[in-house]
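Some chains omitted; the rest stay in position.
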Amino acid sequence: MSPKELLEKYKNGEISLTEALEKFPDRGIEEMGFATIDTDRLSRTGLPEVIYASGKTVEQVKQIALRMVEKGIDLLATRATPAMFEAIQEVVPDAHYNELAQTITYKHHETEVPATYIAVVAAGTSDLPVAEEAVETAQFLGNRVEKIYDVGVAGIHRLFHRLDVIRRARVIIVVAGMEGALASVVGGLVDKPVIGVPTSIGYGANFEGLSALLSMLNSCASGVSVVNIDNGFGAACQASLINKLT
Amino acid sequence: MSPKELLEKYKNGEISLTEALEKFPDRGIEEMGFATIDTDRLSRTGLPEVIYASGKTVEQVKQIALRMVEKGIDLLATRATPAMFEAIQEVVPDAHYNELAQTITYKHHETEVPATYIAVVAAGTSDLPVAEEAVETAQFLGNRVEKIYDVGVAGIHRLFHRLDVIRRARVIIVVAGMEGALASVVGGLVDKPVIGVPTSIGYGANFEGLSALLSMLNSCASGVSVVNIDNGFGAACQASLINKLT
């Protein structure tokens, strides 16, 4: 059956929905057996296919990276180990590794960046691995970033001191562990969307980030949304979509 | 000490940070003893002071509402009971009640709305109280809204059928209980920011919304952030900030 007839038959009730979907023309897919690269993702969602390296073998990461670069897709691998970086360097010599952020990046061409920027605000120095993942991701996606680090609420004047650069951002990412109060305080002082990233930093009843996660979800400031614990990548993705809205 | 000298002295180290903050001039506050209305909130955060009625007495809600209206602040009360609405009607006769959403609203003047709109997508009919809270809030904040209801992934063609109106939105709120998969599916099909609202709808191991909350936080689609369980209000607040970005 030619693609032409497919939807026509479905409309007439001659074939079922699942049969119609089964026959959906194959495009925007790169089959690798153990992986199925979504080559259509950037045009569809504004965010490209990315390698989440955790749980994958070094060889799998290397092969996926190579295939993506060959297909002209820019490369971002998160949660990547030094061993993965070494393996990728063999096939993508110009790839870059940020050890703190655990990210590997490679871009075919530099892209134009909007005039507006994303502010990445971190409560403490211990939160920097997550903040840097956000920064690397946001820059990879073609955004300008301003970093405001170690301005937690225990010394709130540190925040006032940088409030101007935070408020001029188009969208703000707040990275905080422990009680995560920084997201609420920032949310109550700015008129821009705030995306909270709880981190797993803290003593015992932090429960690996649960305390900061619940704090941010329960923020008394109204314009705050939240992504997963330690997920600097996800926060940067949404921030990039917002920063590029026209 | 006059306000003029305050910061000067702080800068010179003659007074401490806390002393400086103590002397901060009083503005943007309406004292009521049991409540302290933040009259500056709209200009500061782009979102007005709102009454979260849960846990307050009928009399408290009525008094706060009256004072806000007297001060020229538009009125939005969430989680409001019919008894609260009756009490407010005595002093604000033109207030409006949405029973499904449990919201009371009153606006002094209609505000101009942007040309772009917010899509509110709900997985099932049981999720409508939360979806309607989002709709009421978004409209109150001066946004156009499109509703797309009962398009959960168990019958995914229902979603395709409405995909065009979802994709043309500037920002999308996805309301879903049970396993909350709709947020991921929508997130994988659009290039706009998606804000997930998990609801407490579902059988036992839903644990009052925990399943949908964790699902959305773990979304494999990258552009998704999340607000608190059943918090249609919070989602609409962030969506409004995004929708009004220029």
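The chains carry the letters A and B, assigned in the order they are written, with residues numbered from 1 in each.
Basically, contacts are C-beta pairs under 8 Å (C-beta built on N, C-alpha and C of every residue); 3 or more make two chains touch, one makes a residue touch a chain.
Here the structure is a predicted model, which means the values were calculated and not measured.
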Oligomeric state of the whole complex, in copies, if 2 are shown: 8
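The rule is simple: only the chains that are shown with their structure count from here on.
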Mean-CA-position distance for chain B and chain A (Å): 24
For the chain B and chain A complex, residues of the former touching the latter: 17, 44-47, 50, 157, 170, 187-195, 213, 217-219, 221-229, 233-235, 237-238, 241-242, 245
